[in-house]
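Notes follow once the structure below has been shown.
One protein chain is absent from this view; the other protein chains keep their places.
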Amino acid sequence: VLRDIRSRWRDRSAADVVRPREQLSPAELEQLGSTLEACLSARGGEVSAWERAADVAETYLALGPGGRRAFLSLLAARFGAAPEPAVEAAQRVVEADGPRERDEALLAARTALEPRWIRLLTQFNNLVGGTKFLVDLRADLLPLAAGDPRLSALEQDLRHLLAASFGAGQLELRRITWDSPASLLERLAASEAVHEVTSWDDLKNRLDVDRRFFAFFHPQMPDEPLVFVEVALTRELAHSIEPLLDPAADRLDPAEAEVAIFYSISNSQPGLAGISLGGFLIKQVVDELKDELQRLRTFATLSPIPGLRRWLDRVIGDPRLPIGEEERAAVASVLRRAAAPADGAVDAAREPLLQLCAHYLLNARRPDGLALDPVANFHLTNGARVERLNWLADPSAKGWQASLGLMVNYRYQLKEIERNHEAYATDGTIAAGAAVTGLANALA
Amino acid sequence: VLRDIRSRWRDRSAADVVRPREQLSPAELEQLGSTLEACLSARGGEVSAWERAADVAETYLALGPGGRRAFLSLLAARFGAAPEPAVEAAQRVVEADGPRERDEALLAARTALEPRWIRLLTQFNNLVGGTKFLVDLRADLLPLAAGDPRLSALEQDLRHLLAASFGAGQLELRRITWDSPASLLERLAASEAVHEVTSWDDLKNRLDVDRRFFAFFHPQMPDEPLVFVEVALTRELAHSIEPLLDPAADRLDPAEAEVAIFYSISNSQPGLAGISLGGFLIKQVVDELKDELQRLRTFATLSPIPGLRRWLDRVIGDPRLPIGEEERAAVASVLRRAAAPADGAVDAAREPLLQLCAHYLLNARRPDGLALDPVANFHLTNGARVERLNWLADPSAKGWQASLGLMVNYRYQLKEIERNHEAYATDGTIAAGAAVTGLANALA
Amino acid sequence: VLRDIRSRWRDRSAADVVRPREQLSPAELEQLGSTLEACLSARGGEVSAWERAADVAETYLALGPGGRRAFLSLLAARFGAAPEPAVEAAQRVVEADGPRERDEALLAARTALEPRWIRLLTQFNNLVGGTKFLVDLRADLLPLAAGDPRLSALEQDLRHLLAASFGAGQLELRRITWDSPASLLERLAASEAVHEVTSWDDLKNRLDVDRRFFAFFHPQMPDEPLVFVEVALTRELAHSIEPLLDPAADRLDPAEAEVAIFYSISNSQPGLAGISLGGFLIKQVVDELKDELQRLRTFATLSPIPGLRRWLDRVIGDPRLPIGEEERAAVASVLRRAAAPADGAVDAAREPLLQLCAHYLLNARRPDGLALDPVANFHLTNGARVERLNWLADPSAKGWQASLGLMVNYRYQLKEIERNHEAYATDGTIAAGAAVTGLANALA
Partner (left out) sequence: VLRDIRSRWRDRSAADVVRPREQLSPAELEQLGSTLEACLSARGGEVSAWERAADVAETYLALGPGGRRAFLSLLAARFGAAPEPAVEAAQRVVEADGPRERDEALLAARTALEPRWIRLLTQFNNLVGGTKFLVDLRADLLPLAAGDPRLSALEQDLRHLLAASFGAGQLELRRITWDSPASLLERLAASEAVHEVTSWDDLKNRLDVDRRFFAFFHPQMPDEPLVFVEVALTRELAHSIEPLLDPAADRLDPAEAEVAIFYSISNSQPGLAGISLGGFLIKQVVDELKDELQRLRTFATLSPIPGLRRWLDRVIGDPRLPIGEEERAAVASVLRRAAAPADGAVDAAREPLLQLCAHYLLNARRPDGLALDPVANFHLTNGARVERLNWLADPSAKGWQASLGLMVNYRYQLKEIERNHEAYATDGTIAAGAAVTGLANALA
C-alpha cells in the first residue's frame, strides 16, 4: 500500500516520465528547506511526516549531480545541532554540582549536541525503499565530504546509521546461479571489480557446475547485491587465473573437488564503503561449502596484489633495498615492460621478483603496522595466511599493470583462523607458509 | 548458517534442555561484565565480536527475572559514558575559540557523551534474532526503569534504537485468516486486550467471511505480530459489540458491506510500548479495504471508553457538575450497580449518562490539553471524529466495570482526516458529530 | 485469471450467496444433458468448451445429495459408449483378415468402446480446482456405485483417471507443525480416524517437539491433505497409546530419541479410497526422520487390530479352536465385558488372549491368502514385520470395542523391508518377531 520511493522512481524514469534535473533554483532550495523543517516539526502526525519525507526523497532521486550537491549542502549547513544551545548545555555540565546533577546535565547535553539531520536520516530510513535511498545518498556524499567538516560529519552519522542496519544477522546469504534473475546477474557483472566480466558466456562460466557464487543481500533492498564472492572448485591450489576464466576449460565433478578457490570478492554498493561485510561473507561461504561438499579440504584465494608495482616503482631505486645489482637491473627492466612477457622470457627477474613480492607482502607496512597491501590486509584481518606466490598468474593488461602478473594464494585454515587473526590484530604478526617466508628471508 | 539465538533458545527450552536460572553469582556477573568489555574491544575481529554478543544474548535468554534484573543493572551501571572524559569534553566546548574550533569540540563532545551501551545494543541488534531480543529486553527493562535514572537512560536509548527499526516503511502488513498458522493465531488471541478471545470458535468467528483481521510484522521477526486490528463488515454503523462477538450471528456477503467497523486494536509486543504503530495500521487497512470492497462507504470504530467510570466516580459528587439533582442521583445509583442492567431497567439514568459521556469525551482533558480518555486520544490523533455514543453496547463484566456498558464510534472520513488531525494537534479541537455535540451541550 | 470453481463456490457458500439445491427438475436435467453434449461437440473452441465444463461443475457443487445422484445417473446412463457402433467395431475385429487389418480394427474398436464420459471427466480435470472436484465426485459416487453396473463402470474410470494423477512423483510431502495453517490443522483433526482428536490441546500435543506429523498433498489441491501419519519420538518401543495422547506427559529432547513410533495413519479424502498412498508415505517419512535424527534406530508402529474382536466373537465358540476350556471360558468372559478392566483384573484371560491375537495376526487369512486384519495387511504389504503384542495398550471405549485393548507394533527394519514385502506378496509369508511367533505356536 505504501509507495516505494525507489521502485516508483525507477518505473517513472524507465518510462521516461521523469528525467534528472541538474539545477535547483534558490526558491526551490528554500522550499526544500521548509519541507525538511516540517518533517522535524511535531505538526501533522506520523503519517503526514512520513509522506513529506517520501516527497523529499523522490525529489532528490529526480535530481542530477548538481542538484544533489545543493541538497546535501543544505542538509549539512542547516540541519546540524544549533551551536548556542549546545555550548550552553556544555556549560551546564561543567558547572554541575554533585553526581546526580552532573548526570542530568550530561543527558541534556547529549540531546543538545545531536545534529537535527539524525532525525531526518532516520525518517528517510523508515520509507519504503529508504535503506537503498540512504546507501545511494552516502555514495553521492562520499566524494563531496572529503575536506568539508560539515559534510564529513553528516557522512559519519550516515555511516553509523547504515552500520547499525547492515549487521551480519540482518544480512541474507544467497547462492547465485544461472537460474538467478538476469537483472541481478547483469548488476553483479557490472560491479565485478577484480576480473572484469566480458560477456554473458564469461558470466555463465562463472556459474558452471564446478563454481560457486555467493552474495549478501539486505531484506530492505532484496534485489541489490551488497558484496559477492566467486569460487572455483578444483583438485589443486590454483596457480593461474586464466583457466578459471576460460569458458572452454574442462569441468570438474563437484563431488570430487578438494580445493575451493575464492578468486574474486567485490562490493556492489559504493555507499557501503567502510562498512565491513567481506569477513562474514567468507566465513559463511566456507561453512556452506563444507556442508555441501564433503571432500573439500582446502579453502584459499587466488588474489591480486594491487599495490605491488606502485611499491616496486618507489623502492627499486632505493639503495637500501637488500638486493644484488644484477637482480635490481633485471627487475627494473621488467618494470619497464608494457605487457606480460612469454613464459621463460624474463627468467633472470623471476626469482628476485618473487623475493621482492614476498618481502612486500610480509614486511611492507602502513604507519599503523598493518600490511600495506589492501587485499593482503583484508585477508590477514580475516585470519588467513600468505600461502604461495604465483608467477605469471594473471598476464592480462590489468594484472601486469598492477602486479606484474603475480598473484598470491591466501589460505583459510579453519583451526588457525582465530589464532592468525588475533596475532595480526594484536601486534601485526603475519602468518605465512614456509615457501613464502623463505622467499622473503632470501632477500633479507 | 549463522545461529539464530532466539529459535535456538526456543528449541532448547521447548525440549527442556535448558531451564531458566533465577540467580547469577557475583563471579558469573563479573564474567558477563568482562565478556561485554571484550565485545567492545577491538580485539578479535567482527566475527569474534559477533559470536561473543550471541553468547551473551543466549545467556540472558536463559535467565529468570532475577538474573535478568542483575544483568540489566550491570549494563546500566558499567556501560554508560565515562563521566570524567565527558566533563572534560564539555569543558573544551566551553573554552573553544572561534567557530571551527568550537565545531570540532562539539563533535568530540558528542563521542565522549555517548554511553558505551549504545554500541552493545547495536551489536545485539545485529544478531540473528537480535531485533526480537531487544524488543523483549525492553519489555523486561520498562518496569524496572521507572525511578532509576540510569536504567531509564538505557531504556530511552533502546527506545530510540527500536524506533529507527520499526518505521512504517520497514513494516509488513499481513491479512490474518483462518489459513494463518495456528501458532500465530494462538499468539494473537493471547494478546487481544480489548475483547478477550474465549475459544478457538470465538477466534474463527473473527476470521469469518464478513470479517477482516490485519497485523503489522517486522522482517526480522516474521512470526511475531506487532499490532493488529479486527474489522467487521456490516450494513450499518454497529451499536453493540455483542453481535460482532457472537459466532452464531448471521453472516453478510462481503460484497454487500457498506461499513467497516474497527472493533479491536491491540499491541502484541510490550517491548514496543511508546513506539506508535497504530496510526499507520489504520491508514493502511482503510486503503486495503477500499481496494477490495467497492461498496464500502463508512470506516468507523466501535470503541471502549476505558476512563469513563473512573472519571464519573470522581466527578459525580462534585457540585460544580452541571447536572440536575434527580439525574445525579440516577447516575450515582447506576454507578453502584455491580453488573449491567436489563434494557429499560435504568431509563432515568440513560439520558444523563449519555450526556456525561459526551461531556467526558469532548471536554475532559489532560494537562497538555489532549483528550483525557486514552482511546479517544489515539483516534483523535489519527484524525477521526467522535461520531456516536451507544447505550448498553458492551454489557460484559469488563465493559460494565470500565464504562458502564457505553461504547463510542469514532469515524474516519477520508477527506477530513488530515484537517481533524491538524486541528487536534494544534489546539486540541475535537471533531464530533452533531448528535454527540448536542448531548454534551445539553449538559452545559 | 481463470476462475477456480472450487474456491469460487466455497466463497459463495461461505457467504451464504448460494445454498445447496436438493432437486433438479426434469427440464433442468435435460438442460444439463445438452450442456454436456455441447462440451463434447467440436463447436465453440477449447475456451468455450472449458467455460461450459466449468459451468457444469459449479452447478454440481451447488447441488445437495439428491441433485448429485440425478446428475451422476444422467452421466452414467447417457455418456457411456454407444452400444451399436461398439458391437460393429467388435464385429470388424472378428472378421479382420491378416495382422495389419486386424491391428487397424483393434485400434478402431478401442475408440468405439471408450465411454464418452472419459472425455467429460478429462475436461473436468482440466478446470482450475478440477482435481479436487473429481476426488469429491468420486466420494459422492462410491456409495451409489455398488450394485449398479453403469455407475460402477463410471467409478472405475474415474479411479483410473485419479490414479494417474496421484502417483508418488506428483505428491508433495509436507511436515505439519503448530505453525501450519489453522484451517489445515482443523481439517486434519476432523479426518483422524484412528485416535480421535478431542481438542486443540490434544492436537497441539501431537505437534510437540518430540512428535512428527507428515502429510501428502497434491499440487492441484494444495490445502487439502491426502493422507497423513503421526509419529512419536521415544526411547523405547511404545507399549501403550495413553502416554502418547496425554498432553501432560513428559517431553523428550528429540536429539535423544532412538525410536520412532508411527501411531496413526489416516486418509483425508474419501474420494481416493482404493488408491494406495500410505506405503510411499511411510517410506518417505522414514527417510526424512533418518536424515533429521541421527540416533534413531527403530521405526515401528503402535497399531490397532481392528478385526480382532469380530474374529474372536466368531471363533471363540468353535470347538476346533486349539485352546483349553478354562482359557476359552476366561476369554469368553472378557468378551462380554463392556469396558476395559483394571490391570490385573482379568489375569487368567491375558495369556490366552495374547496367544489368540498372535494366532489371528499370523494365521487368519482372507480367501486370497493375505492377512485377514486390514491394518496388518497394510503394513505387511509395506514390508514390516509383526514385532510385539501389547496388553491393555488402548483401554479407550473404541479400543476395547474393536480389539479388547490390545495393540501391536509393526516394525520396519530397513534392510528387510524388501525381502519381507516380496515374501508376503509372493506366498503370503508373514514376518514376525520370535515372541509373537512363540505366542502363536503356544496355541497350535
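In this document, chain identifiers A, B and C correspond to the written order of the chains, with residue numbering beginning at 1 in each.
Just so we're on the same page, a residue touches a chain if its C-beta (ideal position, glycine included) is under 8 Å from a C-beta of that chain, and two chains touch if they have at least 3 such contacts.
Worth saying up front: this structure is predicted, and the values here are computed from it rather than measured.
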Displayed partners of the chain not shown (whole complex): A, C
Touching residue (missing chain; options A:G33, A:P254 or A:P395): A:P254
Residue, one of C:V128, C:I241, C:V346 or C:V386, that touches the chain absent here: C:V128
Selected residue (touches chain absent from view) among C:S34, C:Q170 or C:N363: C:Q170
Option touching the unshown chain, where C:V56, C:V93, C:V229 or C:L362 are the choices: C:V93
Options C:A153, C:L237 or C:A255, residue touching the unrepresented chain: C:A153
Residues belonging to subunit A that touch the chain removed from view: 11, 14-17, 177-186, 200, 204, 208-210, 223, 251-255
Interface with the undisplayed chain - residues on subunit C: 1-2, 42-48, 50, 81, 83, 86-87, 89-91, 93-94, 99-100, 102-104, 106-107, 109-110, 113-114, 122-123, 125-130, 149-150, 153, 161, 163-164, 167-170, 173, 219-220, 276, 279-280, 283-284, 287-288, 381-383, 418, 421-422, 425-426
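Basically, only the chains that are shown with their structure count from here on.
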Co-neighbours of subunit C and subunit B - touch as defined: none
Chain centre separation in whole Å, for subunit C relative to subunit B (CA means): 49
Rounded Å distance, subunit A centre to subunit C centre (Cα mean): 59
Centre distance in Å when subunit A and subunit B are each reduced to the mean of their C-alpha atoms: 40
Of all residues in subunit C, the ones touching two or more other chains: none
